[in-house]
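Apart from one protein chain that is not included, each protein chain of the complex appears where it belongs.
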Amino acid sequence: MPEQPPESGGTALADEVERTGLVADAVTVEIAGVTAGVEPARKRRLGIGAWLAIVWLVGLILAAIVAPILPIAGPNETFTSIQRAQAPFSTINETGGGTTTPFAEGHLLGGDRNGHDLLSRAVYGARNSLIVGFGAIGFGIIAGGLLGLVAGFYRGKIDTVIVGFLDIMLAIPALVLALSLTAVLRGRVGDLWILVIALGIISVPILGRITRANTLVWSEREFVTAARAQGAKNWRIMTREVLPNVLPAMFSIALLGVAVVIAAEAALRLLGIGLSITDPSWGGIINDGRDFLTQGITAHVVFVGSAFIFLTILSLNYLADVVRARFDVREAAI
Amino acid sequence: MDVVRTILGFLLILVVVVGVLGVLALAVGTRAGRKKLLQLVVVLLVVTFFSFSLIHLTPGDPARTQKPFATEEQLRPIRDEIGLNDPFLVQYKDWLVNFVQGDFGRDYSTNLPVKDAIGKQLGVSLQLIFYAQFLALLIAIPLGVVAAYRAGTWFDKVANAGAFGAIAVPPFVFAFVFIFYLAVQAGWFPTQQYVAFGTDPAEHFKHMFLPALSLAIGQIAIYMRLLRSDMIQTLQEDFITMAKAKGLTNSRILWRHALRPSSFTLLTAAALNFGALIGGAVVIEFVFQLPGMGLGLIQAVSTRQYSAVQAYVALIAVAFVLFNAFVDGLYSVLDPRIRHARAAA
Partner (left out) sequence: MIRWRRHERADTTAERFPTETLEGPLLEVRDVKTHFRTSRGVVHAVDDVSFSLDRGRTLGVVGESGSGKTVLSRSVMGLLPKKHVIREGSIKFEGREIGNAGTDEMRHIWGSQMAMIFQDPMTSLNPVMKVGKQITESLLYHLDISRTYAAELAEALLTSVGIPEPKRRLNEYPHQLSGGLRQRVMIAIALACGPKLLFADEPTTALDVTVQAQILDLLQEQQRERFMAMILVTHDLGVVAGRTDEIAVMYAGKIVEKAPTSVLFRNMKMPYTEALVHSIPKLADKSHTRLNVIPGRPPQLVNPPVGCRFAPRCPHAQEKCVHEEPPLRESDVPGHLFACWFPVGTPEGNEALARNRAAGVPAAVGRDGAATASMGSSAAELG
């Protein structure tokens, strides 16, 4: 028996109040039985959170770029004054051979067990992490984005093949694949390249899927049909019409991706699978400080490494959210 | 206690096999199901092929890298064992046949069959992942429900902000935080190592708690947010008002009426999250020195035992693929639209 569909999506009350006074805030008064009501949406310019995130990231990037000329020690110079313990596995407490406070003069963040200045290692580590992060995601966006764009635009057999290919890449858990690729590339290329390639390859299928999903949505829009009716070639339509609409969504995902890659890079360096130990990196800092932590000497070194990772990922996540909200990107079903 | 272990292990394998086959059988009934089955086979083949080729992709001579100080004499039987004298595809076929039968090659640093090590490690890894997922759901569901119920209050805001922060922290960072404060300073838990359930259940859980918790926290944050957002929507539905109009208490409405329809996304996420859990488990096993598959893989990669690496990668990947196929099949069976159609029929 055919039935009349209910009025717009919400409850009858919402419809009613919508017509009587509100459109965007019907939710505020919709009967929710048990909840106390939802706060009405407030539009603001970039909040303080977003600015903090931007400040951190920009500061980090700048510091990483001009690292050599910064007034800090070199990452591999040793200073006994901040060396935390004379012997790596000694259980002597802090007073046995080094400063007790992390903030000794000249060394803002103190030192690790080898006497390296932590601030310097963190800044140089930022270099590595950021290069890997943006490099890998850059690679992923170009390769994955291209695949996704083509798959979503042409559909049919090309789509099936590309999706199959991406699915196979997704069939192996990311970190396991990263480990395998590291093993394959080890010794053949520099550390940085290993990470960029390995993590880049891993990011291809995910970025490809998202690009494809977005492309599918946008390709169905009428302006694409219109462009086609005017005789535009496929390639032109793809780049001129579809791509500019897909990019904003990708921007948000890209930021998230960089965060994930940075976390993965830290994890890989922590595992110490043959990546250079002298090269400063956040994961390496944590690995260095591990023994101190488990032996109860101090958590400071691990803390410094973790703090940099955490703040960077948090900032990236936050900005990704802000970007997404800004561009009002619909979350396409993947 | 070993008997219990064996029985449990057996049951697990039984459940997995029956589950996968059963679901596949149901799925095969449809055309889409058959297509999926074909895809599954293709994926398995490609994945195993990739794993197999690792031994050739990695730099150096496959036999010599695994036993660097051996003479050519000593390497010959190894080359035979690995099958390096055969053409590539034959090697693959042989390796695959062995793999399916449970012969995972040999670790040439210890000279023991990989199968022995994996047998012990598999249980540890599965326990870690299962405990983590269980803990995550156990904590995330009440949190999500209460946050949704008190949406907009300070509790909700704190919970949300906390969750957002927690997502930004990699599991191993949590691991170190817990180790330092709860294990080293407070002494409530051990800092590392593993004790089997059979040996001492209390110690087993003490050793597994921090690792599981470290893995779980990130998941808790995600699950809580998902559930909260779903529940907020559900709570605005008419049938909730109706339940209120029946005079039922808030808690009853929350738990008996609102929770079930809202948990769909959550369960989907939990199921799809296993890939992240596997990756996380690898690192956590390393941090806590738990002798699981993750640690095994890391050690194999570190010591360049690529025959073992083949096995680890293949095993983990195959298990992952099968699990995803199982979940996929399960969803096509449980999907309410399909249930609808069946009910109407």
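Each chain gets a letter, A and B, in the order it is written, and its residues are counted from 1.
We adopt the following convention: a contact is a pair of C-beta atoms (placed from the backbone, for glycine too) under 8 Å apart; a residue touches a chain by one contact, two chains touch by 3 or more.
Note that the structure is a prediction, hence the values are computed from the model and not measured.
Visitor: Considering the whole complex, which of B:147, B:243, B:301 or B:322 touches the chain not shown?
Guide: B:243
Visitor: Can you work out which residue in B:113, B:162 or B:261 touches the chain that's missing from view?
Guide: B:261
Visitor: What subunit B residues would touch the chain not displayed?
Guide: Touching the missing chain: residues 152, 237-239, 241-250, 256-257, 260-261, 340, 343-344.
Assume only the chains that are shown with their structure count from here on.
Visitor: Quick one: subunit A and subunit B, Cα centre-to-centre, how many Å?
Guide: Each chain reduced to its C-alpha mean, subunit A and subunit B end up 22 Å apart.
Visitor: Quick check: in the complex, which residue numbers of subunit B touch subunit A?
Guide: Contact set of subunit B toward subunit A: 39, 42-43, 46-47, 50-51, 54, 57-59, 148-153, 164-165, 167-170, 172-173, 176-177, 179-180, 184-185, 191-192, 232, 235-238, 240-241, 243-244, 250, 253-254, 258, 275-276, 278-280, 282-283, 286-287, 297-298, 301-302, 304, 306, 309, 312-313, 316-317, 320-321, 324.
Visitor: With touch defined as at the start, can you tell me which subunit A residues reach subunit B in the complex?
Guide: 10-11, 27, 30-39, 164, 167-168, 170-176, 179-180, 182-184, 186-188, 259, 263, 266-267, 270-274, 286, 290, 293-296, 299, 302, 306, 309-310, 313-314, 317-318
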